[in-house]
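To keep things clear, I will list the structure first and then write my remarks on it.
The complex appears here without one of its protein chains, the remainder shown in place.
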Amino acid sequence: MPTLPTTISTNAGLLLRYLPAVLAVGLIAYAIVAGGHFVTLAGFALIYAVFVTGLNIFMGYAGQASFGQNAFAAIGGYASAVLTATYGWPPIPALIVGAAGAALCAVVIGYPTLRLRGHYLAMATLAIGLIVYEVTVQWQSVTQGYMGISGIPPLGIGSWEVTSDRAQLIMLSIVVTLCMASAWLIRNSRFGRAIVALSGSEDAARALGVDVARYKLAAFVVSAVYASLAGSLFVHIVGFVSPEVFGMHMVILGFTMLYVGGIGTITGPLVGAIVINLLPETFRGLKDYQDLVYGAALILLLIYAPGGLASLGNALKRRPSTPIPATAPKGARP
Amino acid sequence: MNRLGVHALTRRFGGLVANDSISFDVPVEGISAVIGPNGAGKTTLFSMISGFLEPSEGRVVFEGEDVTGVAPERIAARGLVRTFQLAQLFQNLTVLENVKVGRHIRTKAGLWAALARPAWARREEAETERRARELIAFVGLGDQADARAAALPYGQQRLLEIARALAAEPKLLLLDEPAAGLNHDETERLSGIIRRIAAQGTTVLLIEHDMKLVMNTADRIVVLNFGRKIAEGTPTEVQGNPQVIEAYLGGVETPHV
Partner (left out) sequence: MFDLAYFSQTLVNGLSVGCIYGLIGIGFCVIYNASGIVNFAQGAFVMLGGMITYVLLTTLHLPMIVAGSIAIIVVALLGVLIERIVVRPLWDRNATMFVMILATLAVQIVIERTTLILVGDQPKSIPVFTDLPPIRIGGVSIGYQTLWIIGVSLVLIALLALFFQKTLVGRAMRACSINREAAALQGIPVSRMLALSFALSAALGAIAGILLTPTQFTAFNVGTPFAISGFIAAIVGGFGRPFGAFLGGIALGLAQALAVFGLGSGLKNVAALSVLLIFLFLRPSGILGAAK
């Protein structure tokens, strides 16, 4: 084997791998500098990046399916909204209470279902998504039903509040960086290896002493906490919350972002969130078409690019030298 | 003392008796083997010993303690680790990471340690890394540490599975047909590796189909046929046993009921 060409193609591969992430960071930086309409878009992208990072830990690493992440975002979002706007709590304790509530809810659903095969949890999470939606609509004394809650204060500590668009974007960038760093720390640890291992073979993981049910549950709770954080961030940035905010579209959008950015990678969630948020405005204005388009896009991605768009590029690039096993999509196995 | 005691283990699948009251002991020293034709019930036996399959009747005693019905991960934590007949790698981890997962029961860093990285956890991780690299080198995969496990050829996957199991520092290692799918050279190498594992104090119990490998690796052999134990002894004793010869020469007539 001549070494030179290999080195070059490795470098090209590396570049290709990090290019989307570099572009993503560049876009956020540009938004901070340029300001205006772009800031709002970038802000939503960053909030979704937090949401999808959590999804990625449970789906990309542990290889399990949850359709109820929007419920956890709703729990976080409503806890923040009600506690700060109605009861005048400071944002940070409210956010922590929301995350604890989401974690508790994840344990209640995950404990009985995660010992069983994947579709049990998937269906139970689908149900919890609907139930939390119903609760937010019907528990009017607290959530004000369809009307929603407005006047939610911006995030801040003490008397210091993050109010300007740019300051918020910088804060979100920091939060996303911390989230991605923690995802990296989790992935490259004994805990992270155990959950990625069980997604490859539960039997082999058990044979090596990994308590599979417990680790799945832990990954589920972690992903719920990320989702809850995203929900809290959202209500503080927008200043308003209603049941529709955390609907099923959030889940489909999250999956599409994950598959576009690359499931099971550290930067995939950020890249996916930015790509999907900055897609042509045509999709964004029309919410009905939006879900349709993302649903269809998700099906196509699952069939034709199971490792995400990035893997499609890699596969094309690398085909001449190393054949990619067609049956082993990156990320998820049940 | 024996490492493992199998007492009248029976497993039925509907009407089929896959294991029929099998008993034997595995001493601490040396390499023991379970042999028998395809479908004899060897894998079923291993699955019951390692907790993956509940016995219909009988008991498994490991290190003097009854472990019948204990969950596989708990049995593993006590030092009994198995491999699978079809290599079951963690496809999305690298070769090195696969072996690191093998250290799971010997380490304890959890979620908080992952996030906070206290000094003890960093030390533990460094030690894990060192042991894992050692083992990869031991099975001859040293230059593949960062390859994705799924990208290895099958023969090397089997070796990786053994390295991963060894990382757990088991007291008893169960290998289910470790030589299946290996070529002649690889089988030779495997045979050397297994002997070295045993020499280092790990009890090895292996299932093998390939008589030649068994005869020059194992110290003791248990022979199964149609779910029953038909012979037990040293390789020479077993080789001369007429029932074993019959089972292996494909005698249609079976010593039944």
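Think of it as A and B in the order they're written, each chain with its own count starting at 1.
Just so we're on the same page, a contact is a pair of C-beta atoms (placed from the backbone, for glycine too) under 8 Å apart; a residue touches a chain by one contact, two chains touch by 3 or more.
Treat the numbers as computed from the prediction; the structure is a model and nothing was measured.
Peer 1: Would you mind listing the shown chains in contact with the chain that isn't displayed?
Peer 2: The undisplayed chain, in the complete complex, is in contact with A.
Peer 1: In the whole complex, not just what's shown, which of A:102, A:128, A:171 or A:238 touches the removed chain?
Peer 2: Counting the whole complex, the residue in contact with the absent chain is A:128.
Peer 1: Looking at A:63, A:192, A:209 or A:272, which makes contact with the chain not pictured?
Peer 2: A:63
Peer 1: Tell me, which residues in chain A touch the chain that this view leaves out?
Peer 2: These residues touch the chain not displayed: 59, 63-65, 67, 108-109, 111-113, 115-120, 122-124, 126-128, 130-131, 134, 138, 248, 252, 255, 288-289, 291-292, 294-296, 298-299, 302-303, 306, 326-327, 329, 332-334.
Note that in this section only the chains that are shown with their structure count from here on.
Peer 1: CA centre of chain A versus CA centre of chain B: separation in Å?
Peer 2: Centres of chain A and chain B (C-alpha means) sit 40 Å apart.
Peer 1: Under the definition above, what is the set of chain B residues touching chain A in their complex?
Peer 2: Within the complex, chain B contacts chain A at residues 50, 52, 71-74, 76-77, 81-84, 88-93, 97-98, 100-105, 107-111, 113-115, 117, 124-125, 128, 149-151, 161, 164-165, 168.
Peer 1: Inside the complex, what are the residues of chain A that reach chain B?
Peer 2: 182, 185-186, 189-194, 196-197, 199-201, 203-212, 218, 222, 264, 322, 325, 328, 330-331, 333
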